[in-house]
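The complex appears here minus one protein chain, its other protein chains still in place.
Each chain gets a letter, A, B and C, in the order it is written, and its residues are counted from 1.
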């Protein structure tokens, strides 16, 4: 197991400053981050829904992107601005209205220049994923 | 060239009702939609930006998803709720602060059950894409 | 746990007939298939290598595609010709020359029309994946 470079409290503080639109409102909470994986919770809001009452694709993509960034920061610390280079999402099931969404991310690779990971998105207490994401981050030279 | 099943005016009206969060505010405009391709413009807003002043990934993913939906509606009409099954995005360049974003989508395949397309995302007047997206939609039985 | 519709022996026999180029030579072996996941082994061969002595991308993509097909057959039985609609692969590390390759696939979703899964590719006895794949299959009407 990797030793995290930032604690959950440090990650929360960093993200509230850097991503106020996402984190300042308290709708996204870091439940766990350990240098190799993390788990985020996004509180349910009507704004998440698309017609038919299901959770929208952009909501899930944004949360997955965020989870990948959190696990990466947890692994390498706040050392410069990593950027997503590729994100692939498969939508598997409908997320239920009224349920919080959870993102469980883990690093598959942490290289000097590139990091890759996967994110499983869950709705409420169901263990069947509603979406699955892989993403690659480019890490700038320090 | 395909004959569009919905005009730009009909698409705009449909989307303002179905996706009020995205379309009611007038920040996203359908410039063209012809049954095989479409072009959207999203007006610049500070909310698009991430730290460093570049356009955020979720902003681009949401606009691309929207453009794919518009070109699909333009091709098949408002006949039930198509859902995205896969979306893949490659982030290529930084979108400039202060510039509107454009999404140019075209259908690569329109089958009975699945439709696929690609979207090129552009910033301001530059012809170098800032991101490239492919997406697949599942079309419900009518 | 799902009940497999085909045993490992039945899968092997089916694939030797249907995919003689891949399976008749005995280079790919089904180690396990249980209706929800499977594990394949591909014996090392010089033909797998690209310059520099690493395992080639096409070798890994072909094995991953095959593993997804095996787990799907194991889940639904030999009921018509499912086809891949999307495959996304992230190459993570170099596969070592001289080592067998393993593909561990599991279904993420099994719907009536679409199935999705992920495949982890491993080299020899290392637990660090050399590549990660997600794929979607379209299931024909029966």
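As a working rule, a residue touches a chain if its C-beta (ideal position, glycine included) is under 8 Å from a C-beta of that chain, and two chains touch if they have at least 3 such contacts.
From a predicted model like this one, the values you see are computed outputs, not experimental measurements.
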| item | value |
| --- | --- |
| Residue numbers in subunit C that touch the chain omitted from display | 18-19, 21, 47, 50-52, 57-58, 61-62, 65, 81, 83-91 |
| Interface with the unshown chain - residue positions in subunit A | 85-86, 88, 113-114, 136, 138 |
| For subunit B, the residues touching the chain missing from this view | 86, 88, 90, 92-93, 108-109, 116, 118, 128-129, 132, 134, 136 |
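Here is the rule we go by: only the chains that are shown with their structure count from here on.
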| item | value |
| --- | --- |
| Chain located farthest away, centre of subunit C as origin (C-alpha) | B |
| Per-chain Cα centre nearest the global Cα centre, belonging to chain | A |
| Averaged-CA centre spacing for the pair subunit C and subunit B, given as whole angstrom | 34 |
| Two or more partner chains touched - positions in subunit B | 85-86, 88 |
